[in-house]
Every structure is written in structure tokens, then in C-alpha cells.
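Complex shown without one protein chain; remaining protein chains in place.
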Amino acid sequence: MQIRVYYEDTDTGGVVYHANYLNFCERARSEAFFAKGITPVLESGHFVARKLNADFYASAKLGDELEITTEFVDMKAASFTLKQVVYKENKKIFELEILLVYITFEGRVQKLDIKSKELILSLFK
Amino acid sequence: MQIRVYYEDTDTGGVVYHANYLNFCERARSEAFFAKGITPVLESGHFVARKLNADFYASAKLGDELEITTEFVDMKAASFTLKQVVYKENKKIFELEILLVYITFEGRVQKLDIKSKELILSLFK
Amino acid sequence: MQIRVYYEDTDTGGVVYHANYLNFCERARSEAFFAKGITPVLESGHFVARKLNADFYASAKLGDELEITTEFVDMKAASFTLKQVVYKENKKIFELEILLVYITFEGRVQKLDIKSKELILSLFK
Partner (left out) sequence: MQIRVYYEDTDTGGVVYHANYLNFCERARSEAFFAKGITPVLESGHFVARKLNADFYASAKLGDELEITTEFVDMKAASFTLKQVVYKENKKIFELEILLVYITFEGRVQKLDIKSKELILSLFK
């Protein structure tokens, strides 16, 4: 996935505001669903971030074109983990490992059914 | 209402990103509800922006403390209009006139009932 | 310009947060520069919003694909005006008229030189 850096993404330090790399990675995760004609909101629930580790290696500035890759790490009964990397001119500038938990619309953790597990594997593996 | 300018509010131009003044004004509108122990989400619907005019007179930068005033303009069957001004050191830097329409949770415009009208008047007039 | 609606663009009302339409329009303006291999930051200054009028006709939600058009309205000594429209499935959902002023990096309004005027006309007319 390609992402362009706009004014809204930057801050007065002249570079992309740190939290916005999480937005970029979320776009890439959602786009995997949209590309299949569906949304990340499934029949019985949706996904929320439970834990993440992020490394910032270099900065990006207004007008930069970034590339995001998303790699499947593993899956548990009610969650899965992805590794996402943001590149600028083929150089890794940001790396995220994120654990996403499946919850009901009321906010309770729930196990992924077979259909949802297969969907995730088809999208990210 | 007092608002501090943080990194997230600024852009690479070194000042507050233009659209964020709308966020500041929205905070002031919502805070009027919160201060009464309620939220802007009423029993049968909520409010959405229908029309707005904004003037940008001067800029604000990281660390600035801004003051926002909200003034009632008028009310119609299903909407009301507010005028909001953002000040920096007693100087007007931004001015907004915004028409807010009352809609159902399904998105249809609906008339304000007496209770909702009285609430709006008590909050903003 | 095509824009996808992601989680970050929405709010708890289930639709795109009103101020984010201004972000979408800013992306389209900047993209006009980026597409030419330049940025909106020119040699002697850059552009800031001075005045805008916005109309919200309908809402957009997670996953929607929006189309943005940008039309030149007019140009003065130190400013120019654009009209931008956001469409969802060929239906106009948002319209913006925005007056952009050219300022120095110190924040003073300055006249557009011939080169900058020609650039703006080539980008938006």
C-alpha cells in the first residue's frame, strides 16, 4: 500500500507526527478488507488493538511517498498478530508489531469462529 | 473554554493546521453538554454540521493558550446556529458560524422537540 | 482524486467527522503540486487558509470511496480561491469554497509573483 504524506500528517517539527504512523498501518490493515469488498466490521464483532510495539528509525516529511507492508505473525483463539513496516524509498523508517483482539460490539473478547480465522489468513498470510 | 496547542494540532508550516480550529470549536460545543453532566447525543438523535463559514485572522503555534467563546445566533425547527470565536491573548484569530442540524440515529433530519430546544437555549444562550 | 474513508476519519456518530472533509480537500490541493514533482511550499512562501464556506449535504462512512474535484474560481494579488466538491457514488456530499493567501515564512501576506501565478493557473485552471 502506498501512502502520501500530507500537511495533516506532519507537525511543527517538520516531520510526520509519531502517532500518525499507527494511522498509516491501520489504513493498510483496513484496505486488505476493502480490497475484498468487505469491511473490518464482521458479523459478530470487530478488532481492537490490545498491544503494540513500535520502532521509529527515520522520519518522513510533506510530500513523501511511503510504502507499507503487512505480514502475518500468528493467530490465537481470539486474536492475531501482524508485523507492519513503513518504507521510504526502500528504506525501513517505521516498524510495528500489533496484537489485535476480536471483540463483540458490546466490547467483550470473543473467540474467532472458523470463518473469521479463514478470512484473516486469506487477507494477511 | 481554554485550549492548549499541542504537537498534534500543528503542521509542518509551524502553526495550527487550519481544520483543527473546527475541532477546537467542536470541543467547546460538546463541553457545554458535558458541563451539565450530559452528552451531545440526545434521546432521539444528535447534531451534525450542515453549513459553516470560517475566517482565519492569525495563526497559533505550539504551546499557545487559546480561549474559545460560543454565542447563540438563532434556532429553526430542526437546527440552530452558533457563532464561535477563538482568541489568542485577547486577539481574535479565528471565527466560525456553524449551522447544526438535528438528525435521527438513522441520519434523517428531525424537528427539535420542546425539551431539546430548551436544552440548547440553556446551554448556549 | 480518490480518497478512501478509514477508521481515523470517522467518529462515534458512525460517519466522517465534519472537519476531516477539510483535510480531504487539502490533500487534493497538495496532490496537484506533488503530481508536478513539487510541493506547495514555494521559494518565498506558502499558502494558508484565510476564509472558507462549507456545505455538508450527506455523510460518508468507513470504507466509502470518495472523489474530489477542484475548480479554480479567481485570483487576486496575494490570494486565490478554489471550489472543491466531494462526491460519493457521483452524489455531491460536501462543497467547499476556500480563499488561500500567500504568506512569507515569517507569516506576512505577500503578493504572488508572475511565476507563482502561472503555477497556480497551470495546476488548477
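We call the chains A, B and C, going by the order they appear; numbering starts again at 1 in every chain.
Simple rule for what comes next: a contact is a pair of C-beta atoms (placed from the backbone, for glycine too) under 8 Å apart; a residue touches a chain by one contact, two chains touch by 3 or more.
Since the structure is predicted, the reported quantities are computational estimates derived from the model, not experimental observations.
Colleague: Sort through A:Asp55, A:Glu71 or A:Glu118 and give me the one touching the missing partner chain.
Modeller: Considering all chains, including the one not shown, the answer is A:Asp55.
Colleague: Where the complex has a chain not shown, which of C:Arg4, C:His46 or C:Lys61 is the residue touching it?
Modeller: Counting the whole complex, the residue in contact with the absent chain is C:Lys61.
Colleague: Footprint of the hidden chain on chain C, which residues?
Modeller: Those residues of chain C that touch the unshown chain are 7-8, 10-15, 17, 19, 61-62.
Colleague: For review purposes, identify every residue of chain B that touches the missing chain, sorted by number.
Modeller: So the residues of chain B touching the unseen chain are 4, 6-8, 23, 26-27, 30-31, 33-34, 39-41, 62-63.
Colleague: Please output the residues of chain A touching the missing chain, sorted low to high.
Modeller: Residue positions of chain A that touch the missing chain: 13, 15, 18-20, 22-23, 26, 46, 48-56, 59, 107.
Methods note: only the chains that are shown with their structure count from here on.
Colleague: Using CA atom averages as chain centres, what separation in Å is found between chain A and chain C?
Modeller: Here chain A and chain C have centroids separated by 27 Å.
Colleague: Using mean CA coordinates as chain centres, what's the gap between chain A and chain B in Å?
Modeller: 32
Colleague: Could you work out how far the Cα centre of chain B sits from that of chain C, in whole Å?
Modeller: 22
Colleague: Could you list the positions in chain B whose residues touch two or more of the other chains?
Modeller: Within chain B, the residues that touch at least two other chains are 13, 15, 19.
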